[in-house]
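A protein chain is absent from this complex, but the other protein chains hold their places.
The chains carry the letters A, B and C, assigned in the order they are written, with residues numbered from 1 in each.
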Amino acid sequence: MGIGDSFVTAGDLDAERLTTINPDPESVQLLTPEGERVEHPDYEISLSDAEYCGLYRDLVMVRRIDVEATALQRQGELGIWASLLGQEAAQVGSGRAMAPDDMAFPTYREHGVAWCRDVDPLVLLGLFRGTNLGGWDPRAHNFGLYTIVIGSQTLHATGYAMGIQRDGGENAVIAYFGDGASSQGDVNEAFVYAAVYNAPVIFFCQNNQWAISEPLDRQTRIPLYRRASGFGFPGVRVDGNDVLAVYAVTKAALDDARSGQGPRLIEAYTYRMGAHTTSDDPTRYRLAAELEAWRLKDPLERMRSFLYKQQLAEKSFFDDLDAEADDLARNLRRACREMPDPRPLEMFAHAYSDTPPLLAEQRDRFGTYLGSFAEEVAR
Amino acid sequence: MGIGDSFVTAGDLDAERLTTINPDPESVQLLTPEGERVEHPDYEISLSDAEYCGLYRDLVMVRRIDVEATALQRQGELGIWASLLGQEAAQVGSGRAMAPDDMAFPTYREHGVAWCRDVDPLVLLGLFRGTNLGGWDPRAHNFGLYTIVIGSQTLHATGYAMGIQRDGGENAVIAYFGDGASSQGDVNEAFVYAAVYNAPVIFFCQNNQWAISEPLDRQTRIPLYRRASGFGFPGVRVDGNDVLAVYAVTKAALDDARSGQGPRLIEAYTYRMGAHTTSDDPTRYRLAAELEAWRLKDPLERMRSFLYKQQLAEKSFFDDLDAEADDLARNLRRACREMPDPRPLEMFAHAYSDTPPLLAEQRDRFGTYLGSFAEEVAR
Amino acid sequence: MTILTLAKGLNEGLRRAMEDDPKVVIMGEDVGKLGGVFRVTDGLQKDFGEDRVIDTPLAESGIVGTAIGLAMRGFRPVCEIQFDGFVFPAFDQIVTQLAKMHNRSAGNVPMPVTIRIPFGGGIGAVEHHSESPEALFCHTAGLKVVACSNSVDAYFMVQQAIAADDPVIFFEPKRRYWEKADVDTARTPDALHTARVIRPGADVTVLAYGPMVKTAMDAATAAEADGHDLEVIDLRTLSPLDMTTVLDSVRHTGRCVVVHEAPGNVGLGAEVAARVTEDAFYSLEAPVLRVTGFDTPYPASRLEEDYLPDLDRVLDAVDRSLAF
Partner (left out) sequence: MTILTLAKGLNEGLRRAMEDDPKVVIMGEDVGKLGGVFRVTDGLQKDFGEDRVIDTPLAESGIVGTAIGLAMRGFRPVCEIQFDGFVFPAFDQIVTQLAKMHNRSAGNVPMPVTIRIPFGGGIGAVEHHSESPEALFCHTAGLKVVACSNSVDAYFMVQQAIAADDPVIFFEPKRRYWEKADVDTARTPDALHTARVIRPGADVTVLAYGPMVKTAMDAATAAEADGHDLEVIDLRTLSPLDMTTVLDSVRHTGRCVVVHEAPGNVGLGAEVAARVTEDAFYSLEAPVLRVTGFDTPYPASRLEEDYLPDLDRVLDAVDRSLAF
């Protein structure tokens, strides 16, 4: 018996992978890549014109933030940036499906969800610039801190949901994670806990086809949404580039969870259009053709076509939106460049809720030491 | 929404749990509790009379070892003992299904598998007595070391199976684990690796209904064999008290794995008749009625009935077997009592393949220190 | 005053904490109906219900990971790790999440999670049931680490740990669970992060914590017969250390022996030795000596009496210290 007979090897990339992006019968879709509204037996959506426009605005603003951040990284203003390019619909659709007091636990790439939860994009830039480690108040935004250790936050989300069960809250939780993360023990333990306690948590997997350089077949040999069935709760795949479908599927799942039906897994089938981060070079491991194929499924384009075709928005709406996005980008750029570095002794401030005596001593000695240079300079 | 509405709570024990031990349509059975041979569309077995008798002999000998070990613990000869009472068929059936060069990775309770792999029961006693940590050569027996950290060995088994794929071996691997272990991240990561690499490993879960005091519903809300479907490989439940069914199902799975069909999950549905270990008191958490119900499904009794009914063995066979088991027990008892303690400096011997200078120094100093007492006594 | 075993002291302390604050929840393997394998949580599920005393799936990363989530929701989870050797599956959640969450949030998120770990050897157990991993947690910034050694501290310290807003790794000396002492629950306890001189003496300072405190006290009694007057300190807080108490002592004795069961190499004893030497260099008549487990995996239990520091090895170190 050899190895590799029964799974797709990296060498087969072109042949095999391109098939996976064809319209997927397993996947919920409400808007075709061309912007046509289609029906789905299980999921319906009907929003006001303003709401449709609002979703499109979110997509545009979020992409603009992302593009600006990538540029700022190139200019040396950020140490690194993890782009969400291509995943805007998955994030905005799920982010907007949440009720205000639902709670989200993100990875490091959920800038679109952060936008929906009113986290200042500048704070996100600070994290990648190296001026903070997150630092927002999760309670103020119902949005957890960015979590870099893959999969950890799915357990936090599950525990938070167990807390809701215990304090009589009426809300639900979303745990965001990636296709790569699905392999981590923690994520599977979160499935176990959520199932056993019937906790109101939605596991939202953005399957963007890649975990840095590793294609999906290094993590699973069946579609990821089917993982849930092994743990005894429902899983569904949604077209992750279709903001309406993502919104509808997530909203239904959150409603289910809130009404005591327990966990759900949503696999948002999408694509990481950019590099893993600005430090990555995807040309080393994937083909341009794949990218081209996915470009035809762009989440913004299809929503724009929909708005046009359905005449839900005037041209002025699009123009104003562009202007608004330009403003945002300009302000962000300026504010980022002006973002001050933290002061050295701040690193001692939040290691603990108090500062234990030995640590205070360490801080004070370091303060004195730093002061001695100032004196030297002064002298 | 409250908690516990949707899962069985410990308070419902009697009402709910007793239903789960009724004949299970999901489960493969070839021998009824009364010892009648029944057919199964997917699994067949036909052994020689001697082979049937051999399986029964294994069951008897293994139980005798276990009973003797429990007694030795009560007498203070062992620190603790983890009894396999009730699980003999699951272990002997799977152990005997292995080809000689198949490899097994056990937990701490696989005394029946150890028997099938020719590991001296005395060495097992040594582990629970505290004279060794295992210490047999896994290569000599194709039987890994007892593993106490729940679930760890499933990854070792998977890696070993990946090794077989790489060196062109024709063998397969069994990873033993319990119902409790199914919740560990490691076990689920093993499923991921095995599925992705299509490794020739059988995950053999002895679902004995309990993880110390925790009933199955603290680990899962659906039957455990279905976990595999979430990872894309087949799972099957077998009557774990039916040695013939376990043998047939395991053999088929091993054959599949050897022929390149990848991993399989087998859930052997059985019951831990004794305490978790001799340190445990199961009356604190489970009902006598449950035990009684399972006593009717005893794995030895049904095989004995089968042999009788089918007239596969003479009375002398049973008498000789009793005598053989008595001998074994007697020898084991004597040898256990005579088992010498290791000598103090032996603890330094195998920390590393060599003994680094600082450790040698530590050892030598301790030797001198111990020697000084001998001198004192001598003086 | 009631006479309580150390295990019962913990049990009463946990009960008190649960009564005082409805947000306190207990979680772990077998903590419910069974009351834990050491019965430390005995009766609590019966009285506080399954929502507050939670039997978890057999997955330690899950225990700590969900505890973090519960804490973010406003609860004060107390996690039980069944034995020292089984904390490692939870190590990632403890080190990368629990220890860092407060800092990551710039102080916005308190992390009042207590992790109880029965630790140490001497009970004749199989592998992984006798270890002393405290140094690993002490090295991890963001955690606080304590160890109790007697029923009184057990009762009070567990309540103080639960009341703290930082994560506390709470070590319990499992082989002392059945030792008894009078507990006056009305007393005002010492602050959590303080060491305590439990036997004043003039010749050598002996530092110990958890199960080794009794060993150190026994050694002090035995040393008396040889005319050596040992000062014994129960460290109680392992991170942060209470160096004030330690240095005060060493400055007057001039000699120091530190005792723990964990392997010596990069253990807590090393830290104590390094600090004492740095801060009391001119007071030291001898180097700080360490009496510890050996730098091998914990041996089969028939060897543990040789592996573990005992009265004689402490006295041997005292003699060596005095010989400098």
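A few remarks follow.
Rule of thumb we're sticking to: contacts are C-beta pairs under 8 Å (C-beta built on N, C-alpha and C of every residue); 3 or more make two chains touch, one makes a residue touch a chain.
All figures in this text were calculated on a predicted structure; none of them were measured in a lab.
Set against the missing chain, the residues A:28, A:45, A:181 or A:300 yield one that touches it, A:181. Only one residue from C:31, C:54 or C:288 touches the chain missing from this view: C:288.
Among B:57, B:109, B:156 or B:276, only B:156 touches the chain that is left out of the view.
Checked against the full complex, the candidates C:118, C:269 or C:309 give a single residue touching the omitted chain, namely C:269. From the set A:47, A:80 or A:222, the residue in touch with the chain omitted from the display is A:80, counting the whole complex.
Taking the whole complex into account, subunit C touches the unshown chain at residues 85, 88-89, 91-92, 95-96, 99-100, 103-104, 127-128, 135-136, 138-139, 141-142, 239, 262-263, 265-271, 273-275, 277-278, 281, 286-290, 294-297, 324.
Remark: the residues of subunit B touching the chain excluded from display are 105, 132-140, 144-145, 147, 149, 152, 154-167, 185-186, 189-190, 192-193, 196, 349-354, 356-359. By the touch definition given at the top, subunit A reaches the unshown chain through residues 3-4, 9-10, 79-80, 108, 127-133, 148-150, 180-181, 183-186, 211-214, 218-219, 279-280, 284-285, 341-342, 344, 346-348, 351, 358-359, 362-363, 366, 369-370, 373.
Keep in mind that, in the parts below, only the chains that are shown with their structure count from here on.
Chain geometry summary: the mean Cα position of subunit A and that of subunit C are 40 Å apart. Averaged Cα coordinates give subunit B a centre that lies 35 Å from the centre of subunit C.
Shared interface positions of subunit A, i.e. residues touching 2 or more other chains, are given as 162, 165-166, 185-186, 189, 192, 196. Residue numbers of subunit C whose C-beta contacts span two or more other chains: 51, 56-57, 59, 61-62, 89.
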